[in-house]
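With one protein chain held back, the other chains of the complex are shown just where they sit.
Letters A, B and C mark the chains as written, and numbering starts fresh at 1 in each.
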């Protein structure tokens, strides 16, 4: 006989619904909108927790050596990344609710919150670290450390040391896991002077307009190991210091984009797509957040002591984690000009005929 | 020297973020999606709390005798109702997140939750009661009582006894508060055999197509006290048992819709509009919720022991609280055929010239 | 030297932007909102055209015998159905724009449009026919015919005779195309007294609560040919007159839902998912449309001479085309209770190891 579960107990509503204690009421100057301010931030934090659960599970799966061609887990990865994007869309939408609070209404309690600030959301910083933001690329590094408590800093530091989703993506692309050992990607594409990529480079070159000729050296910089000017075996590729994805990983990602119709490339294509979706939603969230802060406090100093708008603006530029995947778009050529694949290769890309 | 406030303390994140304890993990059969299930319901409950805060404050204001022409509070009422509609839109959108959980994923932990169910959300029932849903109009009355705990039932019973937003709307419309005592609405519109409404009824009659002739008796039933067939002073109006809004209130609401351009009617028009928005968002929420439950469990019995879909479908029809306001649309006539207002009346509807 | 293309010519903006001629202006009673009314309907019709393009291409692909395991076309089908769902979401959202027109503003020109009405949108009716709505299941058949012109009726009649997406789905599921001839679905699942389905039925039976026992006969009615009470070879299955999907098709669809993690079932699962998405968006569109019409004209007769709300309400119930897929949810069992698949079967469901 299983125990009975009650909705209120299950959701621990006693804790959830008793966790709103407005400062303005404490100070005897009750401001109506402060509850809204608390509730919206609590829902954000709940969703950040969920995003951490989802990205954590994706990272676990991608670390496992079992993520091969036939793993049902690849679908799980795509599905959960898709869920992250869906959650982020709601977080963007929630800004509409915040905007029902006018600047005058915020002023009623704003100064009572100092120095609390959204910068102190360690969950969001942890999320960024998990996705792949390194400490050295973070805007305003020292400031952000100064805002957090030691246990929170530790959690983020730990995440920065562990493999991020971005790094795991790089590794997964490098080993092109949807091929098995004996018939792997390098076997087809990279052994010796690679005929496929030589051919592709030629066709890419032909596709460039006069004013785009610089794109060819960009092509070489992205896809060929530094200084080579030529394709080399993938094992020798090393990620450049200034880029997150290695030439080998970029070649795999481009190949997936070009030939996404083949069965074995379909989920990998969706995986790349979902990462771009997450990046775009995160950046839309930062953008709308930035505009909202600007409308709310103008050039005044935020409760945390900084001008939030500048931070968000900088983050908008530099925290765009999967931009190297998005950037591969520059190197596509028209489908009808693609080099044909060998029958052997085509066979490997499909199911048993 | 004010105390310092920290984000995590202010939001009581220790409580909020420690309140997710999946049953499936307790039972050693951890189901990945159960955290999502808990988190989404917790965010719903947080937003329900906020909706209760907003509607509670609106009810307080509308109970106050001070809600007259010059009260800044009328704007507050409109603004907060608008916020409720904005929150409800996000709640509708959140269903997208729930739908990322497939039926198979839900099955992994569904049976562990029995008999917990969304029916046990006392906050939502309280919200319905506050807006104006009476116990006797509630679908499945006994079932719903059986699902709640005594203190929760008491809270809802209390709200059912207090004046609801719908009743306060009726009173506010009856006294047409945006006129002051000496120059009130009845003075212009309702004293003796009312020339305005006689004229309006005539013009309405002329506007009806042959097949719409029944609308005239509907007109009389809505706007004239029972059995009169003629306008009578507002004081004698009594709400009909089967309707929530009295004839006098309906006349005011129609007048507001017809002449909304005059300054004194602008916010009252927006107030009516926001109530319809809330009704529509609530009903869209019920509709999408119903479809989602159907996709999730089909014809199986829900965790709470009922077929949730049937309940939601019935609620969709009968919990439409402000439908009498929406229904007034049937009695509008074209702007260019409106009876002209007297100069005295026009003056009263505007600012000091 | 290719010809130069100019944006305005390419989009034929001379035609598009000169196609708004308000009746109210013609009659010398210019009503401001009539342009909005025209423009929003024109955008709806443009999107209907696009939905016809997309569903038409999907139907073409699904008719082709080449839609086998290795066809890149299956991904195209999933992608284009996903696009249809995305378009429908925008169409739902557009209702927000329509709702900025108040009933009084609509009245300014409503009567000038008679008897034009949204019922006369042949493109939408054609879309419904393409998806699978049969004439005999259409609500208000005669009325709808009376509203259309002969060439438009002909187009819809033709579509009703051709294979709809629903029928093609049935055929595709029956032949389980992601298995090739010699190793097809029946080979594994349906030859002789089928051990898989016997086992599944048993486990399903065990999963039912006392009050759900009727679900078992429902199970037999859906998955077994009429009167058999037992699995039979798929070839003998015939669609029941009252259902759109045959028992064999339903078995395939259920199998896809249960074992969606295997590579070969991943896109088929997504295909089913997108059809449910389309159904849900279409029904949300009808629901919001219905509410909007009710707010706009109340119980008055629509410009087309009918009470639009009743039609939309009936359509909401009966035009739900893929509800049999959604209904399969009733027959799922928990993942950990699924019958294990044979190694031979598992091999067929994956890529070459």
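By definition in this document, a contact is a pair of C-beta atoms (placed from the backbone, for glycine too) under 8 Å apart; a residue touches a chain by one contact, two chains touch by 3 or more.
Because the structure is predicted, anything quoted here is derived from the model rather than measured.
J.: Taking the entire complex into account, which one of A:7, A:119, A:224 or A:331 touches the absent chain?
T.: A:331
J.: Which of B:57, B:207 or B:266 touches the chain that is not shown?
T.: Considering the complete complex, B:266 is the one touching the chain left out.
J.: Decide which residue listed in A:134, A:155, A:294 or A:347 touches the omitted chain of the complex.
T.: The single option touching the absent chain is A:294.
J.: Just the residue numbers, please: which parts of chain B touch the chain that's not shown?
T.: Chain B touches the chain not shown through residues 69-70, 72-73, 75-76, 178, 180, 260-264, 266-267, 348, 350-353.
J.: In the complete complex, which positions of chain A touch the hidden chain?
T.: Touching the chain left out of view, chain A contributes residues 29, 102-104, 107-108, 111, 209, 211-212, 215, 218, 257-258, 260, 276, 280, 283-284, 287-288, 291, 294-301, 326-336.
J.: Given the full complex, what residues of chain C touch the hidden partner chain?
T.: 2, 4-13, 15-21, 23, 32, 35-36, 38-39, 41-43, 45-47, 49-50, 53, 57, 79, 82-83, 86-87, 89-90, 93-94, 96-97, 100, 112-123, 149, 152
Going forward, only the chains that are shown with their structure count from here on.
J.: Most contacts: which chain pair?
T.: Looking at every pair of chains, the most contacts join A-B.
J.: Between chain A and chain C, what's the gap in Å when you average each chain's C-alpha atoms?
T.: Chain centres of chain A and chain C, defined by C-alpha means, are spaced 33 Å apart.
J.: Which residues of chain C are in contact with two or more other chains?
T.: 260
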